Structures are given as C-alpha cells and as structure tokens.
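Left out: one protein chain. Kept in place: all the others.
Chain IDs A and B follow the sequence of writing; residue 1 opens each chain.
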Amino acid sequence: MVKLIVHAPTPAALARARRNVVNLLAADPDAEIELVVNGEGAGAALESPDPSTDKYLLVCANSLAASGVPAPVGTRTVGAAVLHIAQRQADGWSYFRA
Amino acid sequence: MVKLIVHAPTPAALARARRNVVNLLAADPDAEIELVVNGEGAGAALESPDPSTDKYLLVCANSLAASGVPAPVGTRTVGAAVLHIAQRQADGWSYFRA
Partner (left out) sequence: MVKLIVHAPTPAALARARRNVVNLLAADPDAEIELVVNGEGAGAALESPDPSTDKYLLVCANSLAASGVPAPVGTRTVGAAVLHIAQRQADGWSYFRA
C-alpha cells in the first residue's frame, strides 16, 4: 500500500501539495497520506483551511510556536517536522517534497 | 546501481534538475534516472526542450492536462507524478527534489 509524506515548507509548496494530495487520492483512494507543513507553510495552512485535504494535515509545533498563528481546536501537530519525516522514511514511508 | 528520481515541480526546479542529471551522469554514467516533472515544471519542460536530458523526462499527465501545453509525439508520461514517485521509492529508488 502506498504510504506517502507530502512536505510543504512554504506557502507556494503548500498550494502544490494540496493539489498533489487530491491527485494522489484520485489515483489511489487507499493511499495513506500525511501532509506535513512546517516553516512558513505551517502558518499558511492554518490561515487558509482546505476542506478537501485538511484531514491529512500535520503541523510542525516548532513552526506554529514561531508563527504566532493560533491552531484551531483539532489541529494535529508533530513536535518537529524534520524528525517526524526522518522517522517515517525509516519506517518505510515514501517522501515527496511539493 | 544508482536509481534516482529527480523531481521538478517548478520552472526553477527544472533548470536545477537538468544540471543535476548532467552532473549525475558525469559522476556515474550507469545511473538509472527519471526526471519527473509536474505542476508548472511540466509545461516548462515541454516549452524548452533540452536535448541532453529529455531522454530521462517523465511528464505528469495530470499537469499536462491542466497546462494546455500539447505534448510532442514521443513524450513519456505518468498518470500522476505523486503516485509514481511514491511507488518508485517503495521499489528502492532514491529521490532528489531539485
């Protein structure tokens, strides 16, 4: 089964990443996906919610703290996106930088 | 043997990716390479052919349809770049985002 991290560290990458997630789900509805946002991508994701892909969103807590953007209730976070992405690959996930 | 996906989702990344492919071939002439372009990288690749690397080019069909740029006869495509890249890594390929 496809297991993929889609990574977006900038607002431009976030826009691409959301299209990538939609395209991946269309091609493989069973794909396991995490859309990991950090840096300026984290604030951008929270400021512009996207109903079609936000269920896959994982926000870097380090970046959130730095951005000052409040995370809505229910936002899923990881402590450090960079560590999470390293560990997922070690667990056999593929990686895609949008 | 080196098997590498070089991924370019933007025109700037495409320019870097083409240099990366040339450098990789110089360092390892036997490397197996796919230069996967999607998003705005797809249209840019077709609008500016590159004889030295186009034999490695794989264009995302989703992106092609969105760009409106006609693909020349012989252009190799993949249905969804994001799925192809996920699967290649699951098959043991390395990944490089230009």
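Everything that follows uses one rule, which is that a residue touches a chain if its C-beta (ideal position, glycine included) is under 8 Å from a C-beta of that chain, and two chains touch if they have at least 3 such contacts.
Predicted, not measured: the structure shown is a model, and the values here were computed from it.
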Residues of chain A in contact with the chain not shown | 7, 9-10, 38-39, 62, 79-83, 85-87, 89-90, 95, 97
Contact set of chain B toward the excluded chain (per top definition) | 2-4, 6, 12, 16, 19-21, 23-24, 26-28, 31, 92, 94-98
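Assume only the chains that are shown with their structure count from here on.
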Chain A onto chain B, rotation angle from CA fit, given as a multiple of 5 degrees | 120
